[in-house]
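Here it is, the structure in full.
A single protein chain has been removed from this complex, and every other one stays in its place.
The block that comes next holds chain A.
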Amino acid sequence: MHTDAGVEARLPIRSDMDLVWVRQHVRQAAARLGFGLVDQTKLVTAASELARNTLVHGGGGLMEASHVADGGTDGLRLTFSDTGPGIPDLDRALSDGYTSGGGLGMGLGGSRRLVHDFVVESVPGSGTTVRVTSWVSRPPRPREEA
(Lines give C-alpha, C1' and ligand atoms only; values in the text may rest on other atoms or scores of the structure.)
Protein backbone atom coordinates (compact mmCIF):
# COMPACT_ATOMS: atom_id res chain seq x y z
CA MET A 1 0.00 0.00 0.00
CA HIS A 2 1.24 3.47 -0.77
CA THR A 3 1.65 6.12 1.81
CA ASP A 4 -0.30 9.28 1.06
CA ALA A 5 2.49 11.50 2.32
CA GLY A 6 3.85 13.33 -0.70
CA VAL A 7 0.56 12.84 -2.58
CA GLU A 8 -2.09 14.70 -0.57
CA ALA A 9 -1.70 18.47 -0.84
CA ARG A 10 -3.48 21.79 -1.13
CA LEU A 11 -1.43 24.25 -3.12
CA PRO A 12 -2.25 27.90 -3.83
CA ILE A 13 -2.24 29.11 -7.44
CA ARG A 14 -1.48 32.82 -7.31
CA SER A 15 1.58 33.35 -9.52
CA ASP A 16 3.65 31.73 -12.25
CA MET A 17 5.94 30.55 -9.46
CA ASP A 18 3.03 28.59 -7.99
CA LEU A 19 2.59 26.88 -11.37
CA VAL A 20 6.11 25.50 -10.96
CA TRP A 21 5.26 24.11 -7.50
CA VAL A 22 2.04 22.57 -8.83
CA ARG A 23 3.93 20.80 -11.62
CA GLN A 24 6.63 19.56 -9.26
CA HIS A 25 4.10 18.26 -6.78
CA VAL A 26 2.11 16.44 -9.46
CA ARG A 27 5.30 14.89 -10.87
CA GLN A 28 6.35 13.68 -7.42
CA ALA A 29 2.89 12.43 -6.43
CA ALA A 30 2.43 10.56 -9.73
CA ALA A 31 5.85 8.93 -9.42
CA ARG A 32 5.08 7.90 -5.85
CA LEU A 33 1.80 6.26 -6.87
CA GLY A 34 3.57 4.23 -9.54
CA PHE A 35 2.67 6.07 -12.76
CA GLY A 36 5.11 5.43 -15.61
CA LEU A 37 7.15 8.20 -17.19
CA VAL A 38 4.76 8.95 -20.07
CA ASP A 39 1.72 8.99 -17.77
CA GLN A 40 3.56 11.22 -15.30
CA THR A 41 4.33 13.62 -18.14
CA LYS A 42 0.68 13.62 -19.27
CA LEU A 43 -0.51 14.38 -15.74
CA VAL A 44 2.02 17.14 -15.19
CA THR A 45 1.13 18.72 -18.53
CA ALA A 46 -2.62 18.56 -17.85
CA ALA A 47 -2.03 20.06 -14.40
CA SER A 48 0.05 22.85 -15.89
CA GLU A 49 -2.73 23.73 -18.37
CA LEU A 50 -5.47 23.65 -15.74
CA ALA A 51 -3.45 25.55 -13.12
CA ARG A 52 -2.66 28.24 -15.68
CA ASN A 53 -6.35 28.55 -16.50
CA THR A 54 -7.08 28.88 -12.76
CA LEU A 55 -4.49 31.66 -12.59
CA VAL A 56 -5.17 33.49 -15.84
CA HIS A 57 -8.92 33.08 -16.34
CA GLY A 58 -10.06 32.36 -12.78
CA GLY A 59 -7.98 35.05 -11.11
CA GLY A 60 -6.14 32.53 -8.93
CA GLY A 61 -7.27 29.64 -6.76
CA LEU A 62 -6.15 26.31 -5.48
CA MET A 63 -5.13 22.80 -6.48
CA GLU A 64 -5.92 19.85 -4.26
CA ALA A 65 -4.22 16.52 -4.90
CA SER A 66 -5.42 13.24 -3.47
CA HIS A 67 -4.81 9.54 -3.71
CA VAL A 68 -7.88 7.58 -4.80
CA ALA A 69 -8.24 3.81 -4.95
CA ASP A 70 -10.67 1.63 -6.86
CA GLY A 71 -10.31 -2.02 -6.03
CA GLY A 72 -6.63 -2.70 -6.43
CA THR A 73 -5.98 0.30 -8.66
CA ASP A 74 -4.40 3.50 -7.44
CA GLY A 75 -5.24 6.84 -8.94
CA LEU A 76 -4.34 10.48 -8.61
CA ARG A 77 -7.11 13.07 -8.39
CA LEU A 78 -6.39 16.75 -8.96
CA THR A 79 -8.98 19.43 -8.29
CA PHE A 80 -8.46 22.98 -9.52
CA SER A 81 -10.85 25.56 -8.14
CA ASP A 82 -11.28 29.27 -8.37
CA THR A 83 -13.92 31.87 -7.56
CA GLY A 84 -13.51 33.70 -10.85
CA PRO A 85 -16.02 34.62 -13.55
CA GLY A 86 -16.89 31.04 -14.52
CA ILE A 87 -17.25 29.65 -18.02
CA PRO A 88 -20.49 30.71 -19.74
CA ASP A 89 -20.35 28.17 -22.57
CA LEU A 90 -18.57 24.97 -21.55
CA ASP A 91 -18.91 23.16 -24.88
CA ARG A 92 -17.33 26.07 -26.65
CA ALA A 93 -14.55 26.40 -24.04
CA LEU A 94 -13.72 22.69 -24.41
CA SER A 95 -13.46 22.80 -28.18
CA ASP A 96 -9.92 22.94 -29.57
CA GLY A 97 -8.85 26.38 -30.66
CA TYR A 98 -11.40 28.38 -28.69
CA THR A 99 -9.85 31.07 -26.53
CA SER A 100 -11.37 34.18 -25.00
CA GLY A 101 -7.87 35.63 -24.67
CA GLY A 102 -4.66 35.37 -26.64
CA GLY A 103 -4.07 31.65 -26.02
CA LEU A 104 -4.09 28.76 -28.43
CA GLY A 105 -7.31 27.44 -26.92
CA MET A 106 -5.79 23.98 -26.46
CA GLY A 107 -5.59 23.87 -22.67
CA LEU A 108 -9.02 22.65 -21.64
CA GLY A 109 -9.76 20.27 -24.52
CA GLY A 110 -6.16 19.07 -24.58
CA SER A 111 -5.93 18.32 -20.88
CA ARG A 112 -9.18 16.36 -21.11
CA ARG A 113 -7.41 14.04 -23.56
CA LEU A 114 -4.44 13.62 -21.22
CA VAL A 115 -6.38 12.18 -18.26
CA HIS A 116 -8.85 9.36 -17.69
CA ASP A 117 -11.70 11.30 -16.03
CA PHE A 118 -12.43 14.97 -16.51
CA VAL A 119 -15.23 16.90 -14.82
CA VAL A 120 -15.83 20.65 -15.06
CA GLU A 121 -18.31 22.49 -12.89
CA SER A 122 -18.65 26.15 -13.58
CA VAL A 123 -21.16 28.69 -12.36
CA PRO A 124 -21.05 32.03 -14.18
CA GLY A 125 -20.25 34.71 -11.67
CA SER A 126 -19.07 32.41 -8.91
CA GLY A 127 -16.28 30.19 -10.16
CA THR A 128 -14.93 27.08 -11.83
CA THR A 129 -13.85 23.69 -10.54
CA VAL A 130 -12.08 21.16 -12.77
CA ARG A 131 -11.50 17.70 -11.35
CA VAL A 132 -9.31 15.20 -13.18
CA THR A 133 -8.40 11.64 -12.27
CA SER A 134 -5.97 9.17 -13.80
CA TRP A 135 -5.34 5.57 -12.85
CA VAL A 136 -2.07 3.73 -12.70
CA SER A 137 -2.12 1.22 -15.53
CA ARG A 138 -0.79 -2.11 -14.49
CA PRO A 139 1.22 -4.01 -17.06
CA PRO A 140 -1.03 -6.75 -18.50
CA ARG A 141 -0.45 -10.14 -16.92
CA PRO A 142 1.62 -12.30 -19.27
CA ARG A 143 -0.62 -14.85 -20.98
CA GLU A 144 -0.02 -18.55 -20.74
CA GLU A 145 1.20 -19.89 -24.05
CA ALA A 146 -1.22 -22.41 -25.48
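Methods note: contacts are C-beta pairs under 8 Å (C-beta built on N, C-alpha and C of every residue); 3 or more make two chains touch, one makes a residue touch a chain; residues count from 1.
In this section, contacts and distances are computed from a predicted model.
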Checklist outcome for this item: Looking only at "FAD-linked oxidase", "Anti-anti-sigma factor", "Cobalt transport protein CbiQ" or "ABC transporter ATP-binding protein", the name UniProt gives the absent chain is "Anti-anti-sigma factor"
Next on the checklist: Tell me which of A:E8, A:D96 or A:E121 is the one touching the absent chain.
Outcome noted: A:D96
Checklist outcome for this item: Hidden partner sits against chain A at residues 16-17, 19-20, 23-24, 27-28, 37-38, 40-42, 44-45, 48-49, 52, 96, 103-104, 106-107, 109-111, 113-114
